[in-house]
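As you look at this complex, bear in mind that one protein chain is not there, while each of the others sits in place.
The block that comes next holds subunit A.
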Amino acid sequence: MSIALSGVAAAGANPRRRNYARHYWWFVAPCGVVVFATILFPWVFTLFMSVHDWKLGGGRSFIGLANYQRLFTDERFGWAVLRTLYYTALAVVFPMLLGTAAALAFNRKFPLRGLARAIFILPMMATPVAVALVWTMMFHPQLGVLNWLLTSMGLPPSLWVYDANTVIPTLVLVEVWHWTPLVMLIVLGGLASLPVDPYEAAKIDGATPLQVLRHITLPLLAPFLIVALIIRTIDALKAFDTIYVITQGGPGTSSETINIFLYLNAFAYYNMGYASAVVVVFFLIIVALAMLLLWARQHFKDAA
């Protein structure tokens, strides 16, 4: 039907593009339906559920904002928020540093660069569950290869994910391993787009490589670094697969992030209304942090 319609409309039309603008909606419409069904509908329905007491298999009743009220006094949720922020801070800083360093290295030409780069990005393409299984085996306190590595270097063995104090840094280690390549790729894309003039000027002025990095490369890269920072922050906040497979939030609740808390409430306790309120608050936290970083970028741009 849409094809016939646009054919009729186009027959007498002026071929200039702005007259066609309306018809481009027909290209977007089918996808719009899919997006509505899989993305918008769930959103609206989540808002609806979040103001109900809604147990799976049980009845439901309208309770206004009681779920939200409960959430703000729920200590377990409070801890989950703090843990998520702790996890995110670590899981942003290290990939940013390592990813930028890696991008600077991969920006140079050297033999077998393509292969080295492909190996470097393998972690982010690998199936998270499969990788998490291997890490679980490596974290084994008695038989794991990581404790062998520590003791053979003369360091004391660690309990890794089996201790409440080390579990989050250990999970961050997996996250850093997993997602540093994405930061590298974004920064590498930025490096490829840098102008050459400032470098030539610096060469004439006899600047050292470190000065060039500090005063030319990093300032020019700033927009790309901030994009990487925003993407990394969002992804770290949302981390789920590896945490779930390796610890399921344990030991106790010591690695229970917001996402794990959300999962347990929805699909272990079947508290759909309460879980929906968690979804809404979680989303607001993510948006708030992303906006903060965007604002920082604007601020940074104005200052520069």
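Please note the rule applied: a contact is a pair of C-beta atoms (placed from the backbone, for glycine too) under 8 Å apart; a residue touches a chain by one contact, two chains touch by 3 or more; residues count from 1.
Quick note on the criterion: contacts and distances are computed from a predicted model.
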Practice prompt. Have a look at "Glycolate oxidase", "Carbohydrate ABC transporter membrane protein 2 (CUT1 family)", "ECF RNA polymerase sigma factor EcfG" or "Tetratricopeptide repeat-containing protein" and point out the UniProt protein name belonging to the hidden chain.
Written response: "Carbohydrate ABC transporter membrane protein 2 (CUT1 family)"
Response to the item:
Given A:85, A:105, A:150 or A:212, the residue that touches the chain left out of view is A:105
Worksheet item: Hey, which subunit A residues sit against the chain that's not shown?
Response: 3, 6-7, 10, 15-17, 20-21, 23-28, 30-32, 34-35, 37-39, 41-43, 45-46, 49, 56, 101-102, 105, 108, 110, 114, 116-123, 125-131, 133-138, 142-143, 145, 148, 152, 177, 182, 185-186, 188-190, 192, 224, 226-228, 230-231, 234, 237-238, 240-241, 244-245, 259, 262-263, 266-267, 272, 275-276, 279, 282-283, 286-287, 290, 294, 297
